[in-house]
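Only a single protein chain was left out; the remaining protein chains are all shown in position.
Up next is chain A:
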Amino acid sequence: MSTLKVDVHHVTRVEGHGNIVVDVENGELTQCDLQIVETPRFFEAILRGRAYDEASHITSRICGICAVGHATASLRATEQALGVTPSLQTTLLRKLNFHGEILDSHVLHIYMLVAPDYLGLGSVIPLAKSAPDLVLRALRMKQLAGDLCATLCGRHTHPISMTVGGFTQFPKPADLRALRERLVASRADCDATIQLLQGLEFPAFERDTEYVALHRDDEYCFIDGSIASSDGGIRPLADYREVTNETIVPHSSAKHARHQRESYLVGALARFNINYDRLHPRAQAAAEALGLRPKTINPYLNAAAQAVEVVHCTEDAILLIDQLLEHGIRHEEPAAPTRMSGEGVGAADVPRGTLFHHYKIEDGTIVGANCIIPTGQNLANIELDMRALVPGILDRTQQEITLALEMLVRAYDPCISCSTHMLDVKFV
């Protein structure tokens, strides 16, 4: 096909509003954009003038899917700014809660958003009749993840009891034991998820890029840590701007990012590539079963990396519950600020990648805020993938090319309404 026009208005089965626009004339690719047409949401601007303890409640509303991730990064930014040191119990509860969100989001993405493409369907709904076991499994896994978050923070969207310095409610040991039992039982569902992915035929498209994720030496990192790149180098969180280098482009209300190359990738595949060694052995075995090893450079395999993380988070959640039960759950007052003015960066590797919140606080009031969202960091990389993909598949029908592009965008699990309010504020 020497002339091709693809114009997918509002890509389906993604969070938020994006259009794919591709134009090929006489065999030459003249346009290849992922347009972000979501309305601007201005979260950083509305945080100014707010009390420090309102920030996590406001910013969790950036995203219905990664609400716990936003709350976590927000609390860490505030705690860094005000010199708050959370207790070991708080740290363990936050990690456990975070696993609930990763499980919920990844299961949603794998089963409801990605799998229908590979099974030739427009949504998961027909599967309820044709493959009820698959749908029931997805629902069971999602329900467990949701119940885990509800036990720890009231509800997944939007968390209630997460607060600066700690929590305002605590799980009962019996609740944790019940969750542990269900997590152990969920191993069979994890295995079945890996089997499902083994049976899917992922497009054989590869493009090497830079992968960026949070990193710690002692664990597969989701909260805090440093910023690591597959191209080398580890930077402290405070230097995040040297990694994200945001720019504004006209066709996207979300900003683009670049680090050491033209673009970089964040998310499950980046975490897998960078932190593979710190995965739970069962998760490494799952990766082995999927033929996945670092570094994997096929972006469609992000869903496979997510499945590996589902195994990891299930296992690590069991370990965290054991630790919490061993310590005994105490009703702690949240750790108090040691100062009321300061500046801090908080980071979390949320389901879709590395998320930064950066606040400046004066006398307990937020005076400057910056949030850098994973999907924004991925946009430039998605476009470069699209550019690399299209010339190699021009011999296919328009319908096939469009589907391949939609599947590519979906593979990144974009969270568009999140990403449309990033900025690069100079704090004065």
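Rule of thumb we're sticking to: contacts are C-beta pairs under 8 Å (C-beta built on N, C-alpha and C of every residue); 3 or more make two chains touch, one makes a residue touch a chain; residues count from 1.
Note that contacts and distances are computed from a predicted model.
Trainee: Which of the following is the UniProt-recorded protein name of the chain this complex doesn't show: "Iron chelate uptake ABC transporter family permease subunit", "Elongation factor 4", "NADH-quinone oxidoreductase subunit B" or "Coenzyme F420-reducing hydrogenase, gamma subunit"?
Mentor: "Coenzyme F420-reducing hydrogenase, gamma subunit"
Trainee: Among A:Ile20, A:Ile58 or A:Ala73, which residue is in touch with the absent chain?
Mentor: A:Ile58
Trainee: Looking at A:Asn19, A:Thr157 or A:Asn245, which makes contact with the chain not pictured?
Mentor: A:Thr157
Trainee: If the missing chain were put back, which residues of chain A would it touch?
Mentor: Answer for chain A: residues 10, 12-16, 39-42, 44-46, 48-51, 54, 57-58, 61-65, 67, 108, 112, 116, 122-125, 128, 139, 142-143, 146, 153-155, 157-158, 160-161, 163, 167-169, 248, 250, 253, 417-418, 421-425 touch the chain left out.
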